[in-house]
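The complex appears here minus one protein chain, its other protein chains still in place.
Which chain is which? They are A, B, C and D, in the order written, and residues in each are numbered from 1.
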Amino acid sequence: MAKEMKPNEIIQSINYTPPAKPWMELPVEIKPGMFCWGAKAKSLNILGLPNARDWNPSHEDWKLPENWKDTVLEGMADRLKKYRSFKLFMDICVRCGACADKCHFFLGSGDPKNMPVLRAELMRSVYRRYFTTPGKLLGKLGGARDLDINVLKEWWYYFFQCTECRRCSVFCPYGIDTAEITIMGREMLNLLGLNIEWIAGPASACYMKGNHLGLEPHTIKSNVEFMLDDIETVTGIKIDPPFNKKGADILFVTPSGDLFADPGTYTCMGYLMLFHELGLNYTWSTYASEGGNFGFFTSNETAKRLNYKIYAEAKRLGVKWILGGECGHMWRVLNQYMDTWNGPADFLEVPRSPITGTVFENAKGTKMVHIAEFTADLIRHGKLKLDPSRNDDLVVTYHDSCNTARGMGILEEPRYIIRNICNNFYEMPEDTIREKTFCCGSGSGLNAGEDMDLRMKGGLARANAVRYVQQRYGVNMLANICAIDRAALTTSMNYWCPGVGVTGVHEMVANALVMKGEKPRETNLRGEPLPAKGGEGNV
Amino acid sequence: MLDKALTGSKLYWAWVLFLLVLVGIGTAAYIKQFNYGLGITGMSRDVSWGFYIAQFTFLVGVAASAVMLVIPYYLHNYKTFGRIVILGEFLAVSAVTMCILFIFVDMGQPMRIMNVVLHPRPNSVMFWDSLVLSGYLALNLLIGWANLHAEKMGVPHPSWTKPLTYLSVPWAVSIHTVTAFLYAGLPGRAFWLSAVMAARFLASAFAAGPALLLLLALLVRKITRFDAGKEAIQTLGKIVTYAMFVNVFLLGLEFFTAFYSHIPEHMASFKYLYMGLDGHNKLVPLMWTSSVLAVVSMSMLVFPQIRRKEKLLAVACVATFISLWIDKGFGLVIGGFIPSPMDHVTEYWPTGIELLITMGVYAAGILVLTVLYKVAISVKVANEYPAPLKGAVEEAH
Amino acid sequence: MYNGGKIIIGLAIFLGIATLPFFSNIGTAVKRPEPSLDTPVIKEVQAQLGRKDVCVEPKAFMQANHMRLLNEWRDSALRQNKRLYISSDGRKFTISLQNTCMHCHSNKKEFCDRCHNYMAVKPYCWDCHIAPKERGGQS
Amino acid sequence: MKIDRRQFFKVAGWGAAAGVTAMNVVGRFGSGGRAQAFESMETPETVKAKQFAMVVDMSKFKTKDDIQKVIYACHHTHNVPNWGNPKDEVKWIWTDTYKHVFPGQESPFLDEAFKEMPFLVMCNHCDHPACTRVCPTKATFKRPDGIVMMDYHRCIGCRFCMAACPFGARSFNWRDPRLALNMNDLNMEYPTRTKGVVEKCTFCDERIAQGKQPACVEAAPAGGLVFGDIDDPNSDVRKALARTYTIRRKPELGTGPNIYYVIGGGETNAG
Partner (left out) sequence: MSAFVSFAAVVALVLLAILGVKGAGLTGLFGVAIPYAALAIFIVGFLARIVKWGRVPVPFRIPTTCGQQKSLPWIKQNKIENPSGTLGVLARMFLEVFFFRSLFRNLKGELREGPKIAYGSDKWLWMAGLAFHWTFLIILIRHLRFFIFNVPPAVGLVERLDSFLQIGAPLLYITDVVFLAAVLFLLIRRFYIPQVKYISLAADYFPLFLILGIGCSGVLMRYFLKVNVVGVKNLTMGLATFNPVVPQGLGTIFYVHLFLISVLFAYFPFSKLMHSGGVFLSPTRNLSNNSRIVRHINPWNYPVHVHTYEEYENDFREKMKAAGIPVEKE
């Protein structure tokens, strides 16, 4: 792995003025620290994806099949017939440039090919050459170019430098969504086995074992039991959560990241405590133990295959409806794709909160409710006893995940919860939150270790906004509702604005939650002492 | 930043809608005037300028008053005004907008308005007035917007606004001086033919403008989270006090010159305004109202104890404003035409249509002010109170 | 087609707008207006000069430029007090819309209005200038 | 052929330079066919002067009718509307009493008949007119022959000139003047005005160009109105001024009015 860049090195390297040389003549340079390892043969084989072999992107030879060009072009032709978005977005861009400085990778790297428009042009240029008359006739003058190995490498390099966050799409006058183009680009690359291991590995694990981390059923249970011990230490309450329980009302699905590593595990403890306090008749599943979907970063088909388990498990267990935990791309998939892929979920009931009686009309098709919706409803109805002062040591700001913001629109629910569970809440600058929120820099399967430079560059924009509120209001905690965020932002905060921690909203909920029969709490879930009661908060 | 004006509470939208309705009514009235001719107003061959030009004259003063914030803040580094200097600048933008609209509705041939640019006569004061007014509009909009934009970005004010700000100081003086010259340079109009005209204009402007600004600052504090600050308001109060006294002093000079010299044509208009002439006295009650209010305001303002009580200060400012509005937005212009150069007395009173159009222009100006203030205050408040912004949750209820 | 209904409605609207001119003229008899030169004065001048094209400037020029000529005329007469126009063929004319132009073209309706109506142009000349009295009263 | 296109292409100020250049390059592509010279000159019969002036001798007007004739001649010639009310009133020449024509100069002991005597008043065509000074568009301007001219095409109706004129000589078209004109009794050789412009006496500039005297002068009794070049010592005006004592309206304002009034009627030996 390459020597990581220091923050000031990154800052100094940023230059938004493009080079003199036209981009088509600028050969791609696969820079260490800016890419992830290639997908291993093993992973691709498990998923049954083509051209499975071990390869190294930094080597000259990518071990491609003879007819790789035809494969790509056929793949493109196929997708142009299947996705109106793809076809349309190839055709109607006017290159106004409004998207250029909206991309966190461009803001953090200055690489002109990270401007969304240019990222799309990487593919459009090939599209024009092979699929449009002017492109065929005019060639380079018509913005067209041949598909050769360098172009292919450029695609790979830059389509795995896009986190599919859709921020550019918010500003585009025609709604051109570079994520759609990246998704198509990655599909075509996958036809040649050109995935990255950080995606292919988790996807294959998820396929076989039910979750990205490859946690086997007993491991899931024992991981949860560790958390239960911790919960008991903090609250004195012993919780016994059900697994694969038939006849439960609700199936709970959350990203497996919450089961595995800090600070996600604290969020997971939050779920456990909340459900226990409510006396909810629910169940975990070890089979559908993954809300997230790295298949989505591979291909539509793979995503569908991974997503299958959720409805299948709900059917098997005979639950009434499904509750989903805090996760970003998980919710993009659940909101926009799941029902189309694997629906209809007619064996489930329209979700109804057993506690408040609220019917979640907005989920009457998929029968799947976001936990922020669920908890907000509880708080609204006064069903939770909360002591926000337990979070008084926190000065909180909230990060909207790209997917829940721009692929769903869940903006107010988490804020409503936060306002009820803590006393010090500050918003980041308005151009960096809600639908204009910045990606953590590591989404869409890019949160590996080897592409740290890329991730830190991509995380600059988000971290910079956090730093602003950190310096101004002493913000020390970044709340979010995304497992990738919890992992990626922890790194990014340490790098760009040390002193800011990362938390899931439900960790804070659990800390504020006054449970029946609990012992006086002395520490929060992380084992840190609670702020002195009645003392002046550091407002 | 403009998007800030597109989101707001129900009250905000109701207010905007209300103003739009008034603008609509004013526009309809204007179309009627456009088709009928200016004969639909109360103006006549003898009183050939009326309410429109009088309002224009008054509002130039309001616009010029922004300089009373700019000078202390930028020239004397008086930081207290840092928070409200933008309110002054945007008030100027709104006032100049109204000025331009009032001139427009007063034109007999509005479609030829560009002739002023296409066939300029540089020795016409009106040509200069159009130049300085549009320049002042551009200056304030540019400076105000750019600095606000920088504040929103959280970066220092762009350096190019600095020289423009300095330029805006003499420019503000010039708009009112030039407007005074519209009147002060006319032979045969003894009432206006006075060397202190420009000085009087400025003095009244620096009383009326800051008085309005002070009231606006209080209003803004009441309905938004933006507080101009006690000290800023007190300083404004002081400015109003000084300016009002200077203004009345200058008016006194006019009286002395006219009546001690006892030259008939110099006395005539004063007589008409305050006592009536040849049995014509339509404006007398108004002028005395103005005088009484002037006395009331001065006797309140002069005592710091009263001034320090914001409610009383507000009352004094209302009195100041109304007094000066009558004096300049009515008496000064109409008075100059009565008696006519041939010593006839033709009285003037605005007609319904004229008042509706005036209302429409004011509504348009207030709309501009509302939008600009909404943007400015949203930016300032967002900068100062990033804590739990009212979300959609509260709004739904 | 997918979402065919909506797309076809959209396309129909597009087609309607794009071909609007073709439809809007159905049933109207379109003829190029022929401004009439049939006035006694013009006849007389034509006879005198022994040619058809007798206006202050050649017909082709006047067709394209009369409005500009009038604009120049008014400035010349009113602002410079130059009221005598010397045409390109050396003839002299008093500069006056009302007294020179309309003296010959005493048939405003058959002359000016024909083209102006055809082109949907409403010049504001007649706000002030008095049109000649013709059959059918005032214009 | 003389090419003087500058005159033609003086359009609108904007883009003039670019326009002219472009036109010189592609000038032949218009359908005018040929480049056209614009040439105009003064009419040879134009009455010339350095400063026109008029002497008004009210003593020559014996009857009211004499005065009415003058007013009618002017107003009819110029299609001046008769509104019949002071609010919309438009007038180029009219009468008023001594007190109003010469305000400040009346004495309490003035002869009753004199007090009531009408004086014809009109634009004074001043040497230093306040109205032209203030006009922002040059719609009113002083011609080289001294006439204070009105260009109705250019007037924007701001009425600054009305405020500036110390003689009340200017009228504004508060409404469409044609509503107050007998459309069957118009002077077909003179335009009307449109609403929203200012108008006034122009010393019959259109008649001067034809070598004629102003309409009022023609209609007045002999010697009642004398018109001519005040710069020319041999002109009728100068002769009339030499003959008798005359006064002007408000000379103290320095505008230099060029209408002279014979007061008292009798000839005196001035000096």
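Just so we're on the same page, a residue touches a chain if its C-beta (ideal position, glycine included) is under 8 Å from a C-beta of that chain, and two chains touch if they have at least 3 such contacts.
Owing to the predicted nature of the structure, the values given are computational and were not obtained by experimental measurement.
Participant: Write down which of A:75, A:210, A:443 or A:504 is the residue touching the left-out chain.
Facilitator: Considering all chains, including the one not shown, the answer is A:210.
Participant: One chain isn't shown here. Among A:364, A:383 or A:526, which residue touches it?
Facilitator: A:364
Participant: Which residue, A:14, A:28 or A:237, contacts the hidden chain when the whole complex is considered?
Facilitator: Checking each option in A:14, A:28 or A:237, the one touching the absent chain turns out to be A:14.
Participant: Based on the whole complex, identify which of A:56, A:150 or A:336 touches the chain you can't see.
Facilitator: The one listed residue touching the chain not shown is A:336.
Participant: Which one, A:31, A:95 or A:526, makes contact with the chain that was left out?
Facilitator: With A:31, A:95 or A:526 as choices, the missing chain is touched by A:95.
Participant: For subunit A, which residues lie in contact with the unshown chain of the complex?
Facilitator: These residues of subunit A touch the chain that is not shown: 11, 14, 16-18, 22-23, 48, 80-85, 87-88, 91-98, 100-102, 107, 112, 115, 117-118, 121, 133-134, 138, 141-143, 166, 169-177, 180, 207-210, 216-218, 221-222, 243-246, 286-287, 300-301, 304-305, 308-309, 312-313, 316, 334-337, 339-341, 343-344, 358, 360-366, 368, 373, 376-377, 380, 405-413, 416, 429, 431-432, 434-436, 460-461, 464-465, 467-468.
Participant: Footprint of the hidden chain on subunit B, which residues?
Facilitator: Residues of subunit B in touch with the missing chain: 1-3, 109, 111-114, 118, 149-150, 152-155, 392-393, 395-397.
Participant: In the full complex, which bits of subunit C touch the chain not displayed? Write them out.
Facilitator: 1-4, 7, 10-11, 14-15, 18-22, 24-25, 28, 30, 32-33, 60, 63-65, 67-68, 70-71, 115, 118-124
Everything below uses one rule, namely that only the chains that are shown with their structure count from here on.
Participant: Using each chain's Cα centroid, which is most distant from the centroid of subunit D?
Facilitator: Farthest from subunit D by mean C-alpha position: A.
Participant: Comparing A-B against C-D, which pair counts more contacting C-beta pairs?
Facilitator: Between C-D and A-B, the larger count of C-beta pairs in contact belongs to C-D.
Participant: Taking the mean of the C-alpha atoms as each chain's centre, how many Å separate subunit A from subunit B?
Facilitator: One centre to the other, that is 55 Å.
Participant: Of all residues in subunit D, which are in touch with two or more distinct other chains?
Facilitator: 194
Participant: If I count partner chains per residue in subunit B, which residues reach a count of at least 2?
Facilitator: Counting only residues that touch two or more other chains, subunit B contributes none.
Participant: In the complex, go through subunit D and note every residue touching subunit C.
Facilitator: Subunit D residues touching subunit C: 1, 7-8, 11, 30-34, 36-44, 46, 79, 141, 143, 145, 149, 151-153, 183, 186, 188-194, 205, 209.
Participant: Show which residues of subunit C lie in contact with subunit D when the two form their complex.
Facilitator: 57-58, 60-61, 63-65, 68-69, 72-74, 76-86, 88, 94-96, 98-99, 124, 127-130, 132-133, 138
Participant: Could you please specify the touching residues of subunit D with respect to subunit B in the complex?
Facilitator: Result: residues 12-13, 86-90, 96, 99-101, 103-104, 121, 130, 133-139, 154-160, 162-168, 171-176, 194-198, 250, 253-255 of subunit D touch subunit B.
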